[in-house]
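One chain of protein is taken out of this complex; the other chains stay put.
Just so it is clear, A and B label the chains in written order, and each chain counts residues from 1 on its own.
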Amino acid sequence: MNDDPKNPPPGPEDNDPRLEQGAVSDEGIQKIHAQLLREKEEPTEGFAPIPIFMLFLFSGVIFFAGVYIAQYSGGWDPLNYDERVGVAAVTDAPAAVDPLVLGRRLYTQQCVACHGANGQGVAGVFPPLVGTSWVVGAEERLIRVLLHGLVGEIEVLGNTYNANMPAFGPNGARWNDQQIAAVATFIRQEWGNDAPAIDPETVAEVRSATAGRTSAWTNDELEPYAN
Amino acid sequence: MEWLFYLIAFIVALCITFTGAWALRWAVRQGQLSNLEEQSRSIFTEEEPEGRQSDFFPGRGGSSRRSRRQR
Partner (left out) sequence: MSSVSQFVASVNPTASADVGVRARLREIDESTRLPVLLFVGAALFWLLGGTFFALIASIKLHHPDFLGETEWLTFGIVRTVHLNTVIYGWASNAGIAVALWLMARLCRTKLHHGGILMVAMVFWNVGVLAGCLGIMAGDGLSIEWLEFPPYATPLLFLAYALTGVWCIITFRFRQSEHTYVSQWFLLAAFFWFPWIYSVAQIMLVIEPARGTIQALVNWWFAHNVLGLWFTPIGLAAAYYFIPKVLGKPIHSYYLSILGFWSLALFYNWAGVHHLIGGPVPAWVISAGTVASVMMVIPVIVTAINHHMTVVGSFAQVWRSPTLRFVVFGAMSYTLVSLQGSSMSLRTLNLHTHFTHYTVAHAHLGMYGFFTMIMFGSFYYILPRLLQKEWPSSMLISVHFWTASLGIILYFVGLSIGGLIQGMQMNNPDIPFLEVVANTIPYLVSRSVAGIIILVGHLAFTVSVVWMILKPRSPQETSPTLFRSPEAMPLRPST
């Protein structure tokens, strides 16, 4: 309530029929009714003007909308899903990817939950990645494990582990050759590991060699590729 | 068959648009869009007139001595 009851604002408000109606008396009601009935007959002006600031606001919104749709129309092409086309000439030449950066990113997203931020695994449950021939040894065995996963008992650095390694290839996370190669390179060169990088072409070879496989490897199946 | 499907959808969309335009035209011709300030009072009746609040928490200022006396 922004008006002080002790100092009613002077002026036309005092004649406001609603004010009088507030202080109801029978006489008052009759008077007001008479007034209202009379007023109903009088034609009043139809259109109250829009507040001027709203006109500005509406103009601004419409202007923005026009600019936005022109900017992001994508050339009105039904086959174009990228709104930037035609604006900032997207020259999607794929930028060169540092396998270590991509590998670290994928590792923190997918692998760290089991193998740990330091590649140490969890004692007795998930095998470590540091210093083991599974990682720094033969390239093909590592790629096969990444592509299709691994089940059953394995021995790593003298300890026996029995857990499920999920597949990241066609039956699992559907990583492409570049992603598999990046993660493999990352774990081969991180935490003191120092093995040569694996390139996507090698992954592609292994992928085509194992095409059609739908289940994870076992230790015995991988034995021929250990060296 | 698919073209038939889209043809029907297109016709329905046209009908919807047409209905909207028709409603607007009807409103204008009926005078629904003129005399607006007066018509905004059409919700008030003798029973619940303009200038009176018509809803309260029960028992808090809702019942006044005056209306009891009148009854």
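Keep this in mind: a contact is a pair of C-beta atoms (placed from the backbone, for glycine too) under 8 Å apart; a residue touches a chain by one contact, two chains touch by 3 or more.
If you're wondering where the values come from, they're calculated on a predicted model, not measured in any experiment.
Here the missing chain is touched by one residue of A:50, A:97, A:123 or A:209, and it is A:50.
Residue-level contact of chain B with the missing chain is found at 2, 5, 9, 12, 16, 19-20, 24, 27, 30, 32-33, 36-37, 39-64, 66-67, 70-71. Mapped onto chain A, contacts with the missing chain fall at residues 1-3, 5, 8-9, 13-14, 16, 18-19, 21-24, 26, 29-30, 33, 47-48, 50-51, 54, 57-58, 61-62, 64-65, 68-69, 72-83, 85, 104-105, 108-109, 112-113.
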